[in-house]
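Here the complex is missing one protein chain, while the rest keep their positions.
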Amino acid sequence: MRAPSWSVRRLVGASVLLLALVGCERRPGCTGDYCGAFLIVATAQPDVLLPPVTDLQYARDVTDQIFLKLADIGLSENTIGDEDFQPLLAERWEWDDPLTLVFHLDPRAHWQDGQPVTAADVAFTFDIYTDSTVNSPFRSNLRTISAVTTRDSLTPVFRFHARYPEMFYDAVYHMRILPAHLLRPVPRTQWRSAAFGRAPVGDGPYRFVSWKAGESLELAADSAFFLGRPHIRRLIWRFTPNLDVAVKQVIAGDADAVEVLGQPGNVKLARAAPQLTLYPYPGALYGFLGFNLSTGGDTTKPHPLFGDRRLRRALAMAVDREGLRKSVWEDLAHVPPGPLARLWWIWDPETRELPYDTAQARRMLTWLGWRDSNGDGIRDKDGQPLGFRILVPTSSALRLRYARLLQEQFRLVGADVQLDEVEFSVFNERVQSGRFDAALISRNPDPTPSSSVTQVWTHAGIGGSNYVRWVNPAFDRLVEQAGAATKRDEAKRLWRRAFEVMNDDAPAIFLFSTDNMAAVHRRVQGVVIRPDSYWALLRTWRIPADQLTDRDRAER
Amino acid sequence: MTAWLVRRLAAAIAIVLAVVTITFFLIHLAPGSPCGESERQLSPEVCRRLRAQFGYDRPLAVQYVKYLWALSHGDLGESFALHRPVADALADAIPNTLTLAGAALLIDFVLGLALGVYQAVRARRFGDVVLGNVGLLFNSMPTFWLGLILLLVFSYWRRWFPLGGMSDPVLCPTLSTLRCVADRAWHLTLPALTLGLVGAAGTARYQRAAMLEVMAQDYVRTARAKGLRERRVVLVHALRNALLPFITLFGLAFPFLLTGAVLVETVFAWSGMGRLSVTAIFQRDYPVVTASALVASGMVVLGNLLADVLYAVADPRIRVRSEVT
Partner (left out) sequence: MSALTWLALAGAVAVALLVAEEAHRRAAASAAGRRFLRHPTATPGVFILAFFVTLATAAPLLAPYDPAFQIDIVHLQNHAPSAQNILGTDVYSRDVWSRLVYGARISLGIGTIAMLVAVTAGAGVGAVAGYVRRWVGAVLMRGVDVGLAMPRMFVLLMAVALWEHLPLAVLVLLIGLTGWFATSRLVRAEVLSLREREFVAAARAAGAGPTRVIFRHVLPNAAAPIIVSAALGIGNVMLLEAGLSYLGLGVPSPLPSWGSMIYDGEPFMAGAPWTSLFPGCAIALVVMALNAVGDGLRDALDPRKETA
């Protein structure tokens, strides 16, 4: 090993020398309250920086700094009524009648090219989000709004089809207002490839600076932002495809923040890093193994295995969910009693679930006719082995681990499981088109259960996000009642009953709901992480002038 | 010479064309399309237009002709996944790969040459045996695994080098100052070393053999007999003639660096052609896959061609031989 270490030392020596030499050319740099460079590591880059055509988290993290909503959800994450919402583009609002919502735009609001933000922009935005050609992923969330009109240049008016508790939430939460004067010329078929999507112009606290594909993306504070100049001057995302490496970069001080730490080992490392502060927050994520009840997405053809409720129940009982959770997450996640995020107030540990009972699972499988007739350890029936494939995205190291662990647990009860480890976009495509047996899916749902559960688990989601194609009328009825309930206790009781109906039917095995932990450099103050959108409040964070580092002061 | 060159060039172009053709049919015959039957984000309407735009609903032969026609105009199409022209994506990635390959080749040849000469001089003695075995070891390990170990030792345990990436996005978003060039070099060191060390191990073996062969020849003995200093004999007389096979190595190293780079770029999060093409393959981003095959095979063929030309210039006997076969 003589040769390599020799050359390494030489190279280190040479680079140190070079650095020392160039270190002498020093520029004064930024001083005062409005300096600071904040480097976030992300494990993937955005697809496109145009809010209506992407629901990728990585894209939303960036675009939420560039584009504003009319109003934003409060830290309470309360989605019912409008009391807890914070004004953003709209300085105030009122209800003309129970179905008519009138916003008053902040007259100071302006686009980064100098044009004012007008009611026409809001109407245009609604038109785009609901356009069938653009086909925004948020389109179904806006189906309760019948029209958006303009009363005058600062007063957009929303009309609803019906009254329900989360009307206001639906009106403001899904849409980021877009500059009509810049986007009107873009043909509706070409929104995804529009040049605007790689160099957007918005109205938010930050404006776009540069995007180096696969490497980094930089935003700069808009010093004329009408709600107050952001303290952090440069906002930079660095793309590191591997989360464990990303976390190590933060720990090594090469980056300032990461919103999730992933495996428990990383949390321990981050805790030991003196320059980091950890911020726990309730996660908005839950993960499950979904059984596809259809064949190839065709709901008229039940899946040869999973069409049978008893088989699903047997498989569900074969899985040690607590053991898996401890193995993968230690205490960073809970086993949910249904399709529930930790963030939701309807979480009820008393919900009835199927037990972990391999003996019963084996009995049930045998009773269903699945026996190991050839002694290879795999059950079979009519010459067909009991086997299926689990689809899992390679982008998620933790779900990959779940897949391997599940594979072994199913093998122990005599089921032969193969894994399809595919790239994230291929995973999405196959899950959406129903071309899978079982899939390890994770949902990063909205702050509110009603719209999320409806989309993913009821009849309304067929052809949409109900990837497992499970429909149960009793469940659908209970969800509808729960969403319409005005009292929290009442709603919580209804939700619990709904999930008990679901657990009985076992369309999925609910594996984890995460309790997240963000790591942020200690010099950053006023850090508040909002569970549904980590960096939403970043414009209020600051780095005190006496704690600025050389990196903070550096000019671009 | 000119006729020979033209023939070689034509052959090179034909080879690249053949590779592109094979790639084109390979991916189009594969199951699964970017616009699945019932994809949620893209309505059937949009998908239909997309297909029409990219020509994916036409017969394969028509698509192929269309593709070649566009290719002859320098149009590589538009990436599905990146939402931008393929040419732009390539323009971002190719310089990065060339930087890495260039640095790696430099380490490969300089280190390989030095070790080869040293080993030849000390042939069969302790230093030669040890270096020979160490070289064999480096030549025998998976390149990406060596990368992982270097990363573990020099980035996790000793924080001498960055944990992957190409630059410090805060201090050096662009290569504007000398300091940023140094920053780039700092990020480049480990990946280049990984590729370079493995390459150097092979180069040293070749070089050692070539040196031994030359040093056994008469004119070297003559030079020694004339009383020239050993250092001069080795470095001037022997080395100069032992450099000839080196040219072949240069051509051979090209594809090695490219394929090695696919994995090493992944290990070090280096945004070059390797990562671009791997991601494109995983995402079924057909236009990018075909274009990367074009670039990759182009570089291989170019490397070989360059080696042939250099060889022909250096040693006319070779040209004659290659004309015979």
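For clarity, chains are labelled A and B in written order, and residue numbers in each chain start from 1.
One rule holds in what follows: a residue touches a chain if its C-beta (ideal position, glycine included) is under 8 Å from a C-beta of that chain, and two chains touch if they have at least 3 such contacts.
What you see is a predicted model; the values in this text were computed from it and never measured.
K.L.:
Among the options B:Ala18, B:Leu60, B:Leu98 or B:Leu175, which residue touches the chain absent from this view?
P.N.:
That would be B:Ala18, which touches the missing chain.
K.L.:
So which of B:Leu148, B:Leu171 or B:Ala185 would be touching the chain we can't see?
P.N.:
B:Leu148
K.L.:
Among A:Gly265, A:Gly463 or A:Gly526, single out the residue that touches the unshown chain.
P.N.:
Looking across A:Gly265, A:Gly463 or A:Gly526, the contact with the absent chain belongs to A:Gly265.
K.L.:
Given that one chain is not shown, which residue among A:Thr394, A:Asn444 or A:Gln481 touches it?
P.N.:
Going through A:Thr394, A:Asn444 or A:Gln481 one by one, A:Thr394 is the residue touching the chain not shown.
K.L.:
Which parts of chain A face the unshown chain closely enough to count as touching?
P.N.:
That gives, for chain A, the contact residues 242, 244, 248, 263, 265, 323-324, 326-327, 389, 394, 397, 401, 403-405, 407-408, 411, 418-423.
K.L.:
Which parts of chain B are in contact with the chain that was left out?
P.N.:
11, 14-16, 18-19, 22-23, 26-27, 30-32, 124, 129, 133, 136-137, 139-145, 148-149, 151-152, 156-157, 209, 255, 258-259, 262-263, 266, 277-278, 281-282, 284, 289, 292-293, 296-297, 300-301, 304
The criterion applied here is as follows: only the chains that are shown with their structure count from here on.
K.L.:
What whole-Å value do you get for the distance between chain A and chain B if each is reduced to the mean of its CA atoms?
P.N.:
38
K.L.:
Tell me, which parts of chain A touch chain B in their complex?
P.N.:
1-4, 7-8, 11-12, 15, 18-19, 21-23, 25, 37, 39, 47-48, 53, 55, 132-133, 135, 137, 189, 192-193, 197-198, 210, 212-216, 218, 234, 236, 238-242, 245, 248-249, 252, 254, 297, 394, 422-423, 425-426, 429-430, 432-435, 463-465, 551, 554, 556
K.L.:
Mind pulling up the chain B residues that touch chain A in the complex?
P.N.:
Going through chain B, the ones touching chain A are 32, 34, 36-43, 45-46, 49, 78, 81-84, 89, 92-93, 107, 111, 115, 130-131, 134, 138, 154, 156, 159-160, 162-171, 173, 177-179, 182, 185-186, 189, 193, 197, 200, 266, 269, 271, 275-276, 279, 282-284.
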